[in-house]
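Take this structure first; my questions come after.
Note that one protein chain is taken out, while the other chains of the complex remain in position.
Chains here go by letter, A and B, matching the order in which they are written, and residues are numbered from 1 within each.
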Amino acid sequence: MLNRLLLLSAALLLCAAQARAEYTFFTPEGAFAVEVSLENPGPRLRLPIYRNRITSLAAQGDWAIGGTTAQEGLSPFLFAVSLSAQELKVAHDLTADIPGQRAIRSGFGRVGEALYAGTIAQGEGAGGHLIKTTFNGKEFAVEDLGIPLEGEGIFALTADPERRMLYGISFPHGKFFSYEIASARVKVFDETAITKEQHGYYHRYALTDEDVLSRALVVDKQGRVWGSRPVNRIFYYDPATDKLVTIEEELPTVWGRRPLGRADSWAVAPDGTIYGGNAGDGQLFRIDPVSLRVSNLGKPIMSPRMPGLAFGADGRLYGIAGALPGYAHFFVYNTASGDYIDLGNPRVPLIVPEVDSEFPWRGFQIATVTATRDGKYILLGEDESLSQLIVLPVDGAPAQQWP
Amino acid sequence: MKLLLTLMALAALVPPPAVTAAPITMNNVRFVEYPDFPDAHSTWRSIGYSTRQNKVYIGVTNHRDKVGLFEYDVPTRAIRLLGFLPELAHLRPWQWQGKVHSQILEGADGKMYFATDGGESREEYLMNHPQGYYSGLLLRWDPRAEILEQLGTGLPNESIKDIALDNVGGLVYGVSYPSVHLLLFDPGSNYLRDLGRVGSDHVPRCIFSDRWGNAYYVDWRQRLIKYERDTGRLLFSEQSIQWFPGTTGEQIITGIPTYATDTELGIIYLITYSNMLVAFRPQRRGIGEIEILGPTVDSDKTPPPGYSPNSAFADNGKLYYFVGGHNRYVVKDTTLLMEFDPVTGKRRVALKFPLDVVSEVTGCDVKDAQGNLYICGRRRAADAQDMGESGASRPFLLIFNPDKDIRE
Partner (left out) sequence: MRVITGIMLLVLAAIPAGISSAAEISADNIRFIEYPNFPDAHSTWGSIGYSSQHDKVFIGVTNHRDKVGLYEYDVAADNIRLLGFLPELAHLRPWQWQGKIHSRITEGPDGAMYFSTDGGESREEFLMNHPQGYNGGYFMRWDPAGNRFTNLGNGLRYESIKDITIDRLNGNLLGISYPQGHLLLYDQERNDVRDLGRVASDHIPRVLFSDKFGNMYYDDWRQRLVKYEHDTRQLLFNPDSVAMFANTPGYRIITGITGFAEDKQTGLIYLVTYSSKLIAFYPSRLGFGKMVDLGGVYDGDKAPYDYYCPNLSLGANGKLYYFIGGHGKYAIKDQTVLMEFDPQTRTKRIVLRFPLDTISEVTGHGVADSVGNLYFCGRRRAAGAVDVGESGASRPFMIIFNPTRAIDG
């Protein structure tokens, strides 16, 4: 079904004449967007407004599995999109399993066929839950694993499937924790928490906890868990020693803007090298897994933020740079040559079955990036009041500077 | 709402060791609190007097993102909040302003002019980042219509630390922070001219003007810079304003923090950051004469200690200034009110204040028709510790009249 989609037609160029000047969008053949959200959808299955920011995203066979973040007072969803049918097939309101939750913004950790995630509860002081979810192609089964840290939500989560461990960052205090799936044993590490002094420091920059906590965690090939901690530091948890280590080198910094530093995204290369995106000024960086040397790889565009990274089947690193008050650029980084190619603001046809021709769709704010297991597609989850899922084939990405 | 604070406890303060002093006591001082702004933190030379309205205007900040504009009505002694700048100027959260750091000056049109500043580190370093600083604004309060007019920004991502007015031709002079660009605004034509960078590591906080509409600033060598209105040229004095032996470069580049004018004799009194009193006699063309009057306080230290970001010239022909602030005090944990007599060249301590009464004072030459001097006061306040970067304090309006009992 993927290839039934066409490149945007000449008709779009006519449309361009109305409002646009000369520029080109990167719209490879086979790219598409799935209408996940639509307020008042009638008979169609869609997520309602203000409950659909796609803040957790995983690919599982033909399925894109999402977890959303809702506005205060509203509850989030788990959802499943069939990539071959290009359609939202299942929407699961988390209220049915765990009432009082606002967000599944942790990202998913996969262990076997199960996906694990963490929630953030409504209001202050209520604890977020760890959840285990499985999807059988028709429905979600959700298991509530409880509140790992009393009074704390779960801001970021990852899993080590070999050790059958989950690792997370709590919210709002930013504590690192581990969760042993077999025993449900939780261990909390206070070292990553924001101190009172750091709060004062961030206060001067009008930065909140949400602005500075490690937005993502990643497990490397040695089982170490990587994240960032205040202020601008990189840490790893070593399962061999059961200890946290803050490495000597910091996140790459633009002078004077150190308080902005935090891990926005991570990806581990096939060779074990760790890549990260720094939210502060949108720099890509690399950590050598042996020497622990941190290299600043620069930034693909002029904006802060790098909310997502994923490796494609071609061995290149795909990502999103930029966010509000700007908007997203899709880029590809060649880890061998060090070249960036800015593919611009992603625009693809939105699937609207009732309309014969394509709806051009642009992804402005992107919360999540992941790749299908075969690396052939990069999936982008929007971060909007009405968010959609964007699918881009790796095959279509140019080998050199574009356009 | 009118809130006047009588500080009975201050009566117990020890009078200063006498010179041949006029009897200045706490009866000559009044403190006025700012109503309806519980998280008020500080004031920063952000005070001015309207001769037409007989009112004093003050910008008060929480040193974060909220600046209240207050009006003190001299005849009724009533103080009221006119509004907060974000609402008055239609600013968005990403256009936050940390404070009014400039003077509030009466223009030839009877309107009150001032400018805004960031004041926090995020101004200087975050710039175009979402949490960064948009720009300082030139603003004008129309006391008759009670409307705040936005006269536009200065340079992008730069604040405006101070302004001076050309009350002959309607120009407004400003200095930007942190890049120290002298700015020339013409609100009538909406023209903004960047006269260029004239400082570096520290931005001297004070610009002033003379009766011909010329404006003055200092460069990094503490030399006077003059924008000469008649010629439209920028002049640089050949000589630096003298400093004491041992004065550090850091102090020199900070220049002049305050001025006060003897309008009868045409003298502008200046105080440098390194505590030198100066009499400056401006002239229409060229840079005028500079006379060194010695240290702000009698001290056996060189350079003399202290810090005076304020001064006012009283009807009795004497110059008054407070010494202390930003942890630079002559007497430990004490702010001094000094009197300087230009005729005799003598100076004396007129009053002393503990820091929880007066910890720092700002304001340049704000005086009403009855000879009351108005100054922005701050007092040390532990409960304001988590606010802003610049000390834990609470602000108040300080009224001082060296010749009259002005108690409530």
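Observations on the model:
We adopt the following convention: contacts are C-beta pairs under 8 Å (C-beta built on N, C-alpha and C of every residue); 3 or more make two chains touch, one makes a residue touch a chain.
Since we're looking at a predicted model, the values are computed, not measured.
Check B:Pro23, B:Gly110 or B:Pro156 against the missing chain and you find that the one touching it is B:Pro156.
Here one chain is not drawn; of A:Glu39, A:Glu248 or A:Asp395, the residue touching it is A:Glu39.
Chain A residues in contact with the hidden partner, per the touch definition given at the top, are 11-12, 14-15, 17-23, 38-42, 49-50, 302-303, 325-327, 347, 349-350, 352, 355-362, 364-365, 384-386. Within the entire complex, the positions of chain B that touch the omitted partner chain are 86-87, 89-92, 94-95, 128, 130, 138, 150-153, 156, 187, 189-190, 192.
The rule we apply is simple: only the chains that are shown with their structure count from here on.
With each centre defined as the average position of its C-alpha atoms, the distance from chain A to chain B rounds to 50 Å. Chain A makes touch with chain B in their complex at residues 200, 203-207, 211, 255-257, 260, 280-281, 304, 324-325.
Only residues 64-65, 94, 96, 120-122, 124-126, 129-131, 386, 388-389 of chain B touch chain A when the two sit together in their complex.
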